[in-house]
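As you look at this complex, bear in mind that one protein chain is not there, while each of the others sits in place.
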């Protein structure tokens, strides 16, 4: 029997208790400490888990010998400092999304983990839902053929956040999912963001992200805080099949349509193209059975597995970085609406040669 | 009893027979002739309507004394020539969408009609559906408050057209509806189009249109030929209520949500804004009963009414022009993806001082 | 090339014109006459089809040599007389549903056709929709396994009919579909009907039909004139899979669920049964592509085919009879609500040894 790994959860606010609950329930992990400056808040969480240790000082926590890894659920602006300290203390690190508040700080974290030979994992929770795991599998095994377009919509009545706009609040979900699903991750040729602030809230409350991909494909994200009904839908169109994920339809979250448009490629080289060069396929629809499993349970399992196997997590620091790079480019695009917000050269290098 | 107006339908292809059927069934109109260069095609239509006259030459048709108006259902490239000749012959004119193949030809037609004191009407058929008429009524009586955003999606497996891209094929519907619904019509501050041609068809098959409006509002249109399922949905978000039109849900096409986000406007002028300045309204949903009526029947009624009352149609030439202006700006934007495709100044003047 | 068969349509009211249109459009048929006592009404239909012959006297029509078959679309009470006369005159006969107004008259018609060696076909139109044809195929090829239950719901705001109750108005659709889908047809062990007349209309406006089947299975039909929303849904539960037909969802009319409850059959013979003898299967969902085809077009094709091949139609007179037998038993059940309305012995014999 493999010894359990030992985890401390840093941050006992909104998300930390969910992490603590899943680490505690996991056969892979021993939850050994809750760390928060607010002792009372940390104690409340600890009490629910058999009275695990409560620590209020980060350096005290990181000095402990009985901790293999930490899960960071603090505000984004503190991620860099906490993660770097933890890595320096030899702990593996999992960080709540977004990885950091800036791409350069995120890069710093990724570099530090690489140099220390430790795991840095992004908590892109949605990627661990059974639906998104199935989407990744279908896309990667080419069940959809080549990807033609991805259209993601995430709208609902949302609290207007004091510190972030609708892009930074909601789009990390869509971007991390698209990054997770695409082989090689999300590498847009450019990033253009269009935002609207019709209430005068001082930030975008309605947002559109345009992400041209290689080969003429396109990804598009619509995020919106002002819609009275929820829509959480992603269409992934491929040359062979098209997939629709409707996260609010628990009875049929994923539908795969064996339907599409076929282009007679030979005809493309001729002078005269006509409608006759295009034909429809009207095939069956298929909806795979999905297991009922909490995403966070799968996530903590993956964190343990990549530590034990000494391999990158399927949502590793690089993935977190790619999401950050798009969000930063979106912000630059918003600031200069007359030009498409290209991803800066230095980031392009970082996020990879496949760009 | 008012004498009936006398109409000839020009063009016996796909759309002309629908027009002929509705003019023939209308108490306002006498269908007197079908005109098409292809006599056989025209005769087939005429036979269904008690053997009305068949004419193959346009000038012969326009020389007739017993015709008050013509309905033009020929390819867009011929609209300008036919409409101008008809106006010159003293006939009122209704033209299938789009009004013309270029904005400048459309302007020419509008000018000609104005100078001749004749009616020029755009056949924006969707505007005459009970749902869209109700949307116009609700927006104009301020039931939604001020408009914050309009998001329109029109996707389905579409035949890739030989002569037009997905914008010119599908977006006229969305644009004419938005133009119809907004008081004063659609006057975007700029037009940015993003298209994708992932199949290498030589034109956009997936398209996004971004239309910032006055006061921080935004309109957005997603048109797509490659989706295996149909979506035809428009969300109109307002300060008081939000409306969702789902054209594919005949049991509840329009839903009006008395829900939204309220911003404490006083707090906006203070240094520190916080989430507490925003509150939700969670009110009832309401779905108005809609009559069952064919849109074209309402359209031919409007054509008769505006001739008799000597007033512009609710979808007049100017409306057709505003739609054309956006489509042309979209094409310019596509050609220069690095800049937002601003509507040219001359067009801005034309399409109105409210811009 | 096979010579066309020659058809006359009898009855130019509501349904006759639809029949005429489909026979006229069929490559199998020549539409040669429209017969109705009301010459004007018949002429209107004839005019739409190139001026085919109009006949007002039935015996004149049946005396004609150039007619191979007749399609009867007159009130149910006249079916027996017209069909028997047509059979006596050597014409094949297709009869609008219900086959007759009483089961005994229906039997008479079936007997007459058998003795004359002519085709008698019931126009159970729904059976010729692509969805129902697919359901029949799936049930008959045992894709669902053995049938456990069939639950059919057909509710909408319906005009309260002057001459029939909700069972005779709506249930023929459900019954003819169930009869069509089940191998061997619908042979309930008994028929119990429950009706309600809450408005005091003098007849049932809400109705439930309970039809126990062989082997412990059950069919149930809910018909209702008083519901403000339409529901047209049939669930066919089988040992292997379950099928749901939602006729109002054009994007996914048929869903086949590879899910169910498995009973450990060995455990059934033991004294103590427990929940552990039951297990779930949670498999995929599959929705077959269905062609777009008008049901009546398939129906007139079948009528021609069974004449040429001298075989019973897939909705033959016997099928019409089985539906009638259940409707009559339902009426008897309603008249004696204290007992289950058993199908009378003589009818049981008629409707077959498989009962």
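Note that the chains are named A, B and C in the order they appear, and that numbering of residues resets to 1 at the start of each chain.
In this text, a residue touches a chain if its C-beta (ideal position, glycine included) is under 8 Å from a C-beta of that chain, and two chains touch if they have at least 3 such contacts.
If you're wondering where the values come from, they're calculated on a predicted model, not measured in any experiment.
*Asks:* Which listed residue, C:27, C:51, C:117 or C:162, touches the chain dropped from view?
*Replies:* C:162
*Asks:* Based on the whole complex, identify which of C:28, C:108 or C:151 touches the chain you can't see.
*Replies:* C:151
*Asks:* Tell me which stretches of chain C touch the chain missing from the display.
*Replies:* Residues touching the hidden chain, for chain C, are 146-149, 151, 155, 157-162, 192, 194, 196-202, 205-206, 208, 210, 212, 215-218, 220, 222, 224-229, 235, 237, 239, 242, 244, 255, 257, 259-261, 263, 265, 268, 273-275, 278, 280, 337-340.
*Asks:* Taking the full complex into account, what residues of chain B touch the chain not shown?
*Replies:* Missing-chain contacts on chain B: residues 252, 258-259, 282-289.
*Asks:* If the missing chain were put back, which residues of chain A would it touch?
*Replies:* The missing chain touches chain A at positions 229-230, 248, 251.
Everything that follows uses one rule, which is that only the chains that are shown with their structure count from here on.
*Asks:* Report the most central chain, judged by the distance from each chain's C-alpha mean to the global C-alpha mean.
*Replies:* It is chain B that sits nearest the middle.
*Asks:* Indicate the whole-number Å distance between the mean C-alpha point of chain A and the mean C-alpha point of chain B.
*Replies:* 40
*Asks:* Can you give the whole-Å distance between the Cα centres of chain B and chain C?
*Replies:* Centres of chain B and chain C (C-alpha means) sit 44 Å apart.
*Asks:* Averaging only over C-alpha atoms, locate the centres of chain A and chain C and give their separation in whole Å.
*Replies:* Chain centroid spacing, chain A to chain C, equals 53 Å.
*Asks:* Give me the residues of chain B that touch two or more other chains.
*Replies:* Residues 229 of chain B each touch two or more of the other chains.
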